[in-house]
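After this line comes chain A, so read on.
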Amino acid sequence: MARKEYAFYPGCSSQKGASASNYLVSVESMCKTLDIKMTEIPDWNCCGASVSYAEAGELPRHVMNARNFALAETNLPGQTIVATCAACWLGARESKERLEHNSGLMADTQTALKEAGLQIKVIPEVRHMVEVLIEDLGYDELKKPVKKPLDGMKFAGYVGCQTNRPFGISGESFENPMYLDKLIETVGGEAVKYDQKVTCCGGALAFSEPEKAQGQIKDIIEAAYDGGAEMIVTPCPLCQANVEVYQGQINKRYGTKFDIPVLYYSQLMTLAYGGSAKEAGINGNVVRARKLEEFAAK
Partner candidate 1 sequence: MAENKTAAYICKGCEIDKRVDVAGLVKAATKSGKMNLVREHDFLCSAEGVAMIKNDIENEGVTHAALCACSRRAKTEAFNFPTIAMSRGNLREGVIWIRPDTDEARETTQEMAEDYVRMACAEVKAMTVPPGNQKTGSVKTLLVVGGGMSGMTSALESSKAGYKVVLVEKSAALGGWAAKLYKRVPTREPFKAPEDNGVADMVARIDADSNIKVYLNATIAKTDGAPGRFKVDIAIESGSMAQEDVGAIIQATGFTLYDANKLPEFGYGKTPNVVDQAGLEALAKAAAAEGKPICRPSDGQPVKSVVFVQCAGQRDPSGTHLQYCSGFCCNTSIKQATYFKDSNPDIDTVVLFTDLRTPGNGEDFYRAAQNRGVVFSKGVVSQVTPNGNACTVKFKDLILNEDTEAQADLVVLATGMVPVSGVNIDAVAAAPVEAEAAVEGEAPKEVVATIAPESILNLTYRQGPDMPQFKHGFTDSHFICFPYETRRTGIYTAGPVRRPMDILQAQEDATGAAMKAIQAMENAGLGKAAHPRAGDLSFPTVRLEGCTQCKRCTVECPFGAIDEDEKRFPLFNESRCRRCGTCMGACPVRVISFENYSVNTVGAQIKAVDVPDEFSEKPRILILACENDAYPALDMAGMNRHEYDPYVRVIPVRCLGSVNTIWITDALNGGYDGVMLMGCKHGEDYQCHFVKGSELGRYRLSKVGDTLKGMNLETDRVKDLEVAITDMATLPQKINEYAALIKSFPPSPFKGF
Partner candidate 2 sequence: MTSVVATNQTILVVGGGISGMTAALEAAETGKQVVLVEKNPYLGGRTVQLYRYFPKMCHPTCGLEINLRRLKANPRIQVLTMAEVTGISGDKGAYNISVKLKPRYVNENCTACGECGKAVKAEIDDEFNYNLGKIKAAYLPSSMAYPQRYVIDSSIVGTPDGEVAKAVCKYNAVELDMQEEVVTLNAGAIVWATGWQPYDASKIVYYGYGRFPNVISNVEFERLADPHGPTGGKILRPSDGKEAKNVAFIQCAGSRDENHLRHCSRFCCMASLKQTHYVQEAFGNAGKSTIYYIDIRAIDRFEDFYQNVKANPNVSFVKSKVARITEDKEGNPVCNGVNVEGYKRYATAHDLVVLALGMEPSVKGMDIPAEVMSDSSGFIMADPVNAGIFGAGCATNALDVNRAVQSATAAALRAIQVVNKVARAEA
């Protein structure tokens, strides 16, 4: 199979030492196995994320993404931009869509880009890592390198919002997307049924109004437990962080005893492909995935 190349947009949270740095570690391991070459867009910048809407306004937000488009187009011509972060992907796709459909906005964007010595000719395709996996490779291809299937492990595939709405992974329904369950099954795990697969984790509200967001997170974790899950798996750094790191506080607030590890799909894949705990970044989990640690050590 030919080596696949993409312009990589890792996003702020995936950087070294940042909150999703372990995501990046596992993606790199996974891509290595799958022979996917990800070249970081030189000097990429933040997407602005959804929450900046109030301060940023319309144009500045799009301009931020446009700068990444211009950099990708200039430095990695012809390559599709691939984001691992749901928010980065959503922000970039949204800007692409708006700019392509609004010539006035596009003209203003070009004017602003000029200030940074950049311009856009054609906005590159913007895709999520998961789309690359399931569309460019396919489940069968993803299954081939599996050396250690995650037999008998039960995962709640938590899709959350922003990889799912408003764009969604193509071919999936907004209400019950199946790709994550299929990825879990591809690496030998069991995807449990539970009804909070696409419930919002609270997003940015987890920072600004934690008590509101934590109620939602509680429902998600509870449903995952009720479904029989041992671990939660997600494609989104914000979902991962929100569902994982507040468990202690939720336990305090609601008297629950949550202690469920929250992983990235890429971590499962890395492990199933025979990678080490370190290569999968499971040392970076706040709620320790002991079962996986033991599995990796075997």
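Keep in mind how these were chosen: all candidates are chains of the complex that A comes from, given by their letters.
The rule we apply is simple: a contact is a pair of C-beta atoms (placed from the backbone, for glycine too) under 8 Å apart; a residue touches a chain by one contact, two chains touch by 3 or more; residues count from 1.
Not measured: the values here are computed from a predicted model.
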Q: In this complex, work out which of 1 or 2 touches chain A.
A: 2
Q. Which residues, counting only chain A, touch candidate 2 once they are in their complex?
A. 173-176, 195
